[in-house]
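Below: one structure in structure tokens.
Heads up, one of the protein chains got dropped from this complex, but the rest are sitting where they should.
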Amino acid sequence: MDFTYSAENLRFRDELRQWLSDNLPIGWGVTVHEPKDEDERARFRLGWERQLFDGGWSGLDWPTQYGGRGATLIEQAIFSEEMARAGAPDGLNIIGRNLVGPTLMRHGTEAQRQRYLPKILSTDEVWCQGFSEPNAGSDLASINCRAERDGDHFVVNGQKVWTSFAQYSQWCILLVRTDRSLPKHQGISFMLVDMRSPGVTVRPLRQISGESEFNETFFEDVRVPAENIVGELNGGWKIAQTTLAAERGPGDAMARQIRFKRELDDLIVAAATLKRGSTSAIDDPVLRQKIAKSIVEIEIMRLSCLRSLSKLLKGSAPGAAASMLKLYWSHAAQGLYETALETLGFLAPLTDGDSLAPAEGRFQLGFLQSRAFTIYSGSSEIQRNIIAERMLGLPR
Amino acid sequence: MDFTYSAENLRFRDELRQWLSDNLPIGWGVTVHEPKDEDERARFRLGWERQLFDGGWSGLDWPTQYGGRGATLIEQAIFSEEMARAGAPDGLNIIGRNLVGPTLMRHGTEAQRQRYLPKILSTDEVWCQGFSEPNAGSDLASINCRAERDGDHFVVNGQKVWTSFAQYSQWCILLVRTDRSLPKHQGISFMLVDMRSPGVTVRPLRQISGESEFNETFFEDVRVPAENIVGELNGGWKIAQTTLAAERGPGDAMARQIRFKRELDDLIVAAATLKRGSTSAIDDPVLRQKIAKSIVEIEIMRLSCLRSLSKLLKGSAPGAAASMLKLYWSHAAQGLYETALETLGFLAPLTDGDSLAPAEGRFQLGFLQSRAFTIYSGSSEIQRNIIAERMLGLPR
Amino acid sequence: MDFDFSDQQYLFRETFHGFLEQNHDLKKHAALLEGDGFDADLWWGLADLGLFSMLVPEQFGGLGLSFVDMALVLEELGMELVGAPASETIVATDLIVRHGSEKQQARLLPLLAAGKLRVATAIAEPKSGFGDLNIQAQAASNSNGWRLNGHKIMVPHAVMADLIMVAARIGPSQELGLVMLEPQRKGVVLREQSTLDPACRFYAMTLDSVAVDVEDFLGGAVPQPTSLARLLDVSSAVAALQLTGIAGKVLDIAVAYAAQRVQFGKPIGSFQAIKHKCADMAVAIDAARSAAYYGAWAIAEDAVDRVKAVSMAKSFCGDTARQVCNEGIQIHGGMGFTWELGLHWYLRRAKVLEFSHGDAAFHRERVMAATLAELQRQE
Partner (left out) sequence: MDFDFSDQQYLFRETFHGFLEQNHDLKKHAALLEGDGFDADLWWGLADLGLFSMLVPEQFGGLGLSFVDMALVLEELGMELVGAPASETIVATDLIVRHGSEKQQARLLPLLAAGKLRVATAIAEPKSGFGDLNIQAQAASNSNGWRLNGHKIMVPHAVMADLIMVAARIGPSQELGLVMLEPQRKGVVLREQSTLDPACRFYAMTLDSVAVDVEDFLGGAVPQPTSLARLLDVSSAVAALQLTGIAGKVLDIAVAYAAQRVQFGKPIGSFQAIKHKCADMAVAIDAARSAAYYGAWAIAEDAVDRVKAVSMAKSFCGDTARQVCNEGIQIHGGMGFTWELGLHWYLRRAKVLEFSHGDAAFHRERVMAATLAELQRQE
């Protein structure tokens, strides 16, 4: 166990700090913020991600041969800390970096890796994920979207839903049914689909937050080269498990922790500013308890990511541990946003656009977004099943 | 809707107050408390219950022909309030009054009612309840204790568990299997068993609180007259539902509410006394929130009892509503005791017998006892099933 | 003693329920985001059913009913997301009945009974917090008469209101009271505010030396030092009923969804995870009803435990609505957080109500203080 920074670590940190101060827009987080418009914001985030890549800060833990930095765990931790400290924006190609990368590294052919991985980090190709369907949510293995062989191609027909960022994506990891005669878990294949193919239609789904990050995506006679199957034909369920574990695992959680930590810091600043008569919200002992609870929970999220990554580095398998992490952070983060609104108190109903809305209404937006945390990437109910059955060994 | 007291109500209240001040031991609740020894306490409570009966205050809502008072709902509410106010002790024959009474009034023959009911209120006969078995807890319908016909008697063999107050009881309401060939819910009978019969053995079970209110009770060739069957042979399951609804219903809850309200008042007094350096616990805003939450929850328990009783008076059926009440109060009361320990703070580990233990350690005892609230009378899990299926109509 | 409603009261609810079911739904609700946000058809429909005349004494053309008679109706309005200015007009009616001068009653109550007067209330200020402690708005008199100055925020539907009831300190004693004025008066500037629930239509209101008259003070020349406290309590009691209505509605929607949504070959409502969530929601809502109805009674009777009863209701019903809205979305899975399905409308309204007129922590502190005072009285 070691949390100390070596001289080399400190150099890494200083280099990153310098780079951030050179590259973040002047006034970032104070006078300059992300664009409000969703499309503009997507472009902004993609641009920022490109900057990170150009600076050598993208794919920190990826092998250098695929464009990554091959950083150590401590460097990853420092990176998270500094990004939080600087209030740095998120990237856009999250699915590419966090899900497609680990999946192809584990299950892809060397040709597939060389073709796809570098363009993920360089932001040349943004990815989305076509897993869920209207009738296959928690029960993912009952997907209906089908792919039928036609020479050296597959022809895909069906509908996916909750395909985040599909409107900005060039590629999609798609779960399809390739054999209806097999039991439901065994007839599924995992393929890479070019979103620019004829027959692909994306229809944005507006969310409760008012944003449209998610989409419905329709596939009508979409032709996909057979070489775009990852792993074995009909062997897609196992591969999807790798993707899901990555989606729920410490890499993803670590990136989110940065964001929550930033929100928490902003919340504390807001609480210090918010006056209730002669006192500040931050002096209210009842609120302090709630905020402190969130501080503890979000800090533990970071620690658990580090513990999980430390174990992964030593070769322990991901899996149910990823479900534990996801279940933990999703509820901790929901608690954070509830606390944020309580901190705003009587001003909580005022949102972005109003001059009196504290922190420009970002906590209200975050609150609305947070309702989805316990639903996407596998609902809390599904995670609890996985933990109880696979980890604790309770009977089905 | 009407919560106002008429002149008649106020007379009733004053009469009761006067009676309490005449009949409670001098110094009650201040210098005089219940005996610590369990057997002595049982005798004390039975004596108190007898006093209540002699004063005409027992079986407030029972018809006068069975020894009750036939009081109105508002009188029952006033009674609860005044008993709480006076910190009056509990009685002992709770099962007799709260469970056996309502069950026999609904399902017993007139002969059974006349034989058993008056002796319940007069405390001449204390009752216990033989429902659960080691392998039939939540799954009550799978009971194994069997009764076989032998002339004009039944012969009972088997074991019951959690039979509260069995050691002080003359009679037992017993669920037995009378026909193994029928589906499990249909082969059960409900009988009245004299605990003094040969073949009945009671073995106290020590609880986590250190007390032995519960018992294991063994029946070995116990002969029970056939006339002691309540309702139809093999029709016991339906009758048991009446008992269970009574166990979970507003009558039982109202009596408990008195106790919790008393505890809460004592807790507030304790909090005002407890010094932490120069301030009192009661001035801690964080604790005030927790105590206030319990005040609200325990007060709502009273209101919900009144609402439930008001509806019952108009002829609405008990049932799933009783499960709602039980689920509500059991968790509210557990919360109260958790809060009580938090209020004691660093002194929470000190218990009865220590001169520094706040309120003579009663909150610690209450805390330990409270762990059983969500288990007995049907666990919270069972209540939730009942509410979801019978009340909300969700599929099995 | 009776803690149930009368057949008549249940019938009243049924009437409103039937009307709202036929005349209002989430689609119409969403359409109110356009334009001035006021549904005149709905307003007049409710007025025709007698909504605004319920609290008005018969001598002023009303039904002369009590706040208890309103309880189930307000729960229904909550359920269907009918909020201000209807609920605020009802609150204001109570205030005018209790604290208005004879002249004010004669002038305003007939209009209110007929639905011809829409009232908004203006309490909060940019730095006031909950309650009335830090209210700064002030009416002062000089040789030119009375002038009202101050900043109010979150005044619902202010531009559509005929009258705004403003909490302010009055005269040299700085006593808190209520001033009634038309939003058109000179010196009143309204600015629409962005809100979590855009249907609430909140406005910031600047009062810059607005000319007022003693007849604009609730109670006229006779000071009404308890009127603001009552306004806050009635508003809280109404919010508690609305929150209970919202919670009940969301549970109904969630149960219906769980009963028909199939995953793993079964309706998801057959899984204990969903079943038990629904049961817990049902229990919380039932308890919330006990609290909200008792709060209504305490308001109707101006009972000695009014403050405690109202604060119990507001804190518990707020917590319940929070739990139920959150879980209701959870049960719907991905569908739950789509804009289209509209569950967020309940969530938004519940959140705004949760943080209006004091949040749960604020009201719990009031319960604590009231309880300590009670215990002291008993000693």
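Read from first to last, the chains carry the letters A, B and C; within each, the first residue is number 1.
In this section, a residue touches a chain if its C-beta (ideal position, glycine included) is under 8 Å from a C-beta of that chain, and two chains touch if they have at least 3 such contacts.
Since the structure is predicted, the reported quantities are computational estimates derived from the model, not experimental observations.
> In the full assembly, spell out which visible chains the left-out chain is touching.
A, B, C
> Could you tell me which of B:Ile282, B:Cys305 or B:Ala357 touches the chain that is not displayed?
Looking across B:Ile282, B:Cys305 or B:Ala357, the contact with the absent chain belongs to B:Ala357.
> For a quick check of understanding: of B:Gly210, B:Pro225 or B:Gly393, which residue touches the chain that isn't displayed?
B:Gly210
> From the list A:Asn23, A:Ser212 or A:Ser310, which touches the chain that is not on show?
The single option touching the absent chain is A:Ser310.
> Of B:Arg180, B:Arg196 or B:Lys275, which residue touches the hidden chain?
Hidden-chain contact among the options goes to B:Lys275.
> Under the stated touch rule, tell me which residues of subunit B contact the chain that is not displayed.
132, 135, 137-139, 142, 161-162, 205-210, 275-278, 286-287, 334, 338, 341-342, 344-346, 348-354, 356-357, 361, 364, 367-368, 371-372, 374-376, 379-381, 384
> Hey, which subunit A residues sit against the chain that's not shown?
Touching the chain left out of view, subunit A contributes residues 1-4, 9, 72-74, 77, 85, 265, 268-269, 282, 285, 288-289, 291-293, 295-297, 299-300, 303-304, 306-307, 309-311, 314, 324, 327-328, 381, 383-385, 387-389, 391-396.
> Touching residues of subunit C against the unshown chain: what are they?
Looking at subunit C, the ones touching the missing chain are residues 271-273, 276.
In the analysis below, only the chains that are shown with their structure count from here on.
> Measuring centre to centre with CA averages, how many angstrom lie between subunit A and subunit C?
40
> Check each residue of subunit A and list the ones that touch at least two other chains.
In subunit A, residues 286 touch at least two other chains, as defined above.
> Which residue numbers or ranges of subunit C touch two or more of the other chains?
Counting only residues that touch two or more other chains, subunit C contributes 274, 361.
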